[in-house]
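We show some of the complex, not the whole, and keep each chain where it was.
Order as written gives the chain letters A, B and C; numbering starts at 1 within each chain.
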Amino acid sequence: MKVSIVGGSGYVAGELIRLVLFHPEVELHQVISTTYAGKPLWVPHPTLNSSSCLTFSPMEALEETDVLFMALPHGTFMKTFTQYESLSPRIIDLSADFRLASPQEYEKWYGISHCCPHLLDRFVYGIVELHREEIRNTQYISGAGCNATAVILAVNPLIEHTDPHFPVVVEAKCGSSEGGRAPWPGSHHPERSGCVRSYAPTGHRHTAEMVQELAHPVWFSATAVEMVRGVLITAHLKLKEHLTEKEVWNSYRTQYGEEPFIRLINRKSGIYRYPEPKLLAGTNFCDIGFSVEGDHLVVIAALDNLMKGAAGQAVHAMNVMCGFDERAGLEFGGLHPV
Amino acid sequence: MKVSIVGGSGYVAGELIRLVLFHPEVELHQVISTTYAGKPLWVPHPTLNSSSCLTFSPMEALEETDVLFMALPHGTFMKTFTQYESLSPRIIDLSADFRLASPQEYEKWYGISHCCPHLLDRFVYGIVELHREEIRNTQYISGAGCNATAVILAVNPLIEHTDPHFPVVVEAKCGSSEGGRAPWPGSHHPERSGCVRSYAPTGHRHTAEMVQELAHPVWFSATAVEMVRGVLITAHLKLKEHLTEKEVWNSYRTQYGEEPFIRLINRKSGIYRYPEPKLLAGTNFCDIGFSVEGDHLVVIAALDNLMKGAAGQAVHAMNVMCGFDERAGLEFGGLHPV
Amino acid sequence: MKVSIVGGSGYVAGELIRLVLFHPEVELHQVISTTYAGKPLWVPHPTLNSSSCLTFSPMEALEETDVLFMALPHGTFMKTFTQYESLSPRIIDLSADFRLASPQEYEKWYGISHCCPHLLDRFVYGIVELHREEIRNTQYISGAGCNATAVILAVNPLIEHTDPHFPVVVEAKCGSSEGGRAPWPGSHHPERSGCVRSYAPTGHRHTAEMVQELAHPVWFSATAVEMVRGVLITAHLKLKEHLTEKEVWNSYRTQYGEEPFIRLINRKSGIYRYPEPKLLAGTNFCDIGFSVEGDHLVVIAALDNLMKGAAGQAVHAMNVMCGFDERAGLEFGGLHPV
């Protein structure tokens, strides 16, 4: 099967290209970039210099394909959906355009009205663990936000045990690649290096996705830390009743026992007792751990924002959609020490 | 006035020595260390090589002094209080031995029974902003925990507006110097570098101090990040009623308007809109910022755990206790970029 | 073919295990560790928790195998060679015991006399690019030192153009994983983080390997920097005559044109004009770049010290020795950004 990528110069696109190049079931057909048209893929993606001789194509050269990944800035794809739908029977969008089912919520969080609300219900929210059957039967997928993915996966199995009057309170510790490729004063190394910087104490857009999927209020704050890839979220839940550690384990086991990309990390000793994002760089895992004391449950989850939080999640969804082995192309297990 | 320090080899002691050496009102008389007795101060504290020719003294050489700082491991000073009380009219303890007023709470959090509960009420909890008058009139001060200091200072002015049924939920992002000087597998650079590591999702001992001072339940979790000095805390509060940004400002202004070491950082633009611990390295400031949305208040506070969270706080308390200018010896304003 | 590893708890062993587990031609038979016998591989190697259920075996349980990797501390294998030689027809040693052909040089640099000098010529120095034919026909291989590998690969193609009266002057910038797994005061995060620390301005043991392979004097200094994996070396050469950039290129092309793991990186623009170790984490590449001005040539080379500098190099040598595709198991291309 042929795969093409539109919007090929960003960090998520770089990961997508890497995954597709090493994927056993698909081949990379075209990568579209207006900025880099005609140049080799390794110009913006330096680690690809040994993997591919392909060059970027201009937008007008986009050909028919079997799967199309859209990696354009927010607000772009929804305006141009019709020009792509005829070129590919399957489209996986990595922007926020089709993440929210409600056009009202979209407008509230993104500040513009959605230009094609009638298309919203044709897109399935791309977290396989929650929407596997829908993804198997859809043409269109919307990849989830990276922080939203971590929070939703971590909290969802316990949400039925959570006091409905009490918001889930989440703090995310985020790497700099979440901010994308464009330099700005806040990403300048002397300013960003070693920072612990509250950048969204309230009002983070991914909150809308969390509330949609969890059907529960969420207070979400995000802090940038010294890390390039990865996110760690810490979520505090008030339980309806006291739960033992074993009961919490069971909730996770029941929901995720067979999941290939979810791992429960909850050790009594050692350095890595809880999830650690640096061990997940390049992998598609979401690692989840927790600590419970009576009716107070703390859930910790880590993932690579460019992988399980974006490109890896999208390939996982493609695998399900196309009937491939879910693990295909996503076997990398991470490095240690790193 | 003469100042001596017992337990002189740790990181907090190193900062204390630095502050005392440059303090205009006191002179460093003795620094006691069993390990380093006879060696120059710069052996464990390499930046002191130009500031002092003093050598460490053994414990048995400790002489009378005007102010005594105790920087021994937790549980040591309380067992030996009597051997120090005759040597100095003023003692400032930097361990946890006298932080909690309740011996029951001490035993619950520290796992051993307190050996001299009758002394507990002779020690004042060392946060000047909350206990200035008591500190002015005491002989004995117990320095507060670093994370506790940040949380208490950040949350206290708003605590009366906080819903009593709803714990304050706090996430701390902590530097590696909080763990002290002794190497262990978790502090080994290949493992600790670049980590975002949940080390106390529940059960952190500083929680006891927070609850004592705030008289409010606190859910506190702590995560180690890539930073040597500094802590940033993010606290979520449910307010009893909706507050405007101006009302929150006023609460802080009322309580901290004249405080020399509290700064409100809440800017609409720029890189440093909220407190940032790296800008505070070496300073005695606690910077506080916030974001409010209806009844949801997020408070952010940063400080240098070795300074405002330990040695600087202790010198501040000494200044108040001894009637010096509160700022004496604590004027360093921090570096940028860093 | 069956592969076993003796000395399985160190960082290099962790990488070896990872490579063998994903290698298409071999299977991991046993991993020996006295410390971890009976425990799962993921206890010291946390990223292996999804890849293998194997546990460590005690030394006495070591069985016959087809290839044996020795990853013991320096000085151990040479004393116990006879107990391993009957168990495996092929042995690849990752210690320094058999790197130097001269027992006098060994004693000079390692401070102890070599206990079995008669074995030295049975081991081939494991850099495939220089010793491919010998490796194809040997039973025993000695892996090269990580810094030595970078310097030798970078300098060797130009050594015939280098003024024999002028040492090659090399500065290495090294990550903390070079120091191994055991914590010590210098690896304690508050001390090691952000350091730029000259740890071997002269006298680094890898110098002996460089001189042996290059047959040219080398002045080598090493500086520890903030990095876990990777090394970058900068070598200054005085050429016998002026060379143009094209002539230098040709020297590299001639020697390395077909090499699967050597890449020349010498771009006129962009961020990554020269080799960059962070892009090589987890890969088996040695990237080489240069700048020439008349008779002054500066050569820059980067590699992952645990991969091309140790475990990857060893697997590459195994591939050659066993007649596998040289790239087998070593296809990972690295991550960006990271």
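Descriptive notes on the structure:
The working rule: a contact is a pair of C-beta atoms (placed from the backbone, for glycine too) under 8 Å apart; a residue touches a chain by one contact, two chains touch by 3 or more.
The shown structure was predicted, so the numbers you read here are calculated from the model rather than taken from an experiment.
Every protein chain here is a copy of the same sequence, 3 of them drawn, and the whole complex in this file adds up to 4 copies.
As a working rule, only the chains that are shown with their structure count from here on.
Nearest to the common centre of all protein CA atoms is the CA centroid of chain A.
Chains A-B form the pair joined by the most contacting C-beta pairs. Centre-to-centre separation between chain A and chain B, using Cα means, comes to 38 Å.
Distance between chain centres (mean CA atoms), chain B to chain C: 46 Å.
Residue positions of chain A touching 2 or more other chains: 194, 271, 276, 337-338. Taken in their complex, chain A has these residues touching chain B: 166-167, 169, 171, 173, 185-186, 190-191, 194-198, 201-203, 219, 221, 223, 225-227, 230, 232, 234, 236, 271, 273-278, 289-293, 296, 298, 300, 302, 337-338. Of all residues in chain C, only 11, 14, 18, 22, 43, 45-51, 177, 194, 228-229, 263, 270-272, 276, 279, 281-282, 285, 331-338 touch chain A in the complex they form. Across the complex, chain C is touched by residues 11, 175-177, 179, 181-185, 187-190, 192-194, 226, 228 of chain B.
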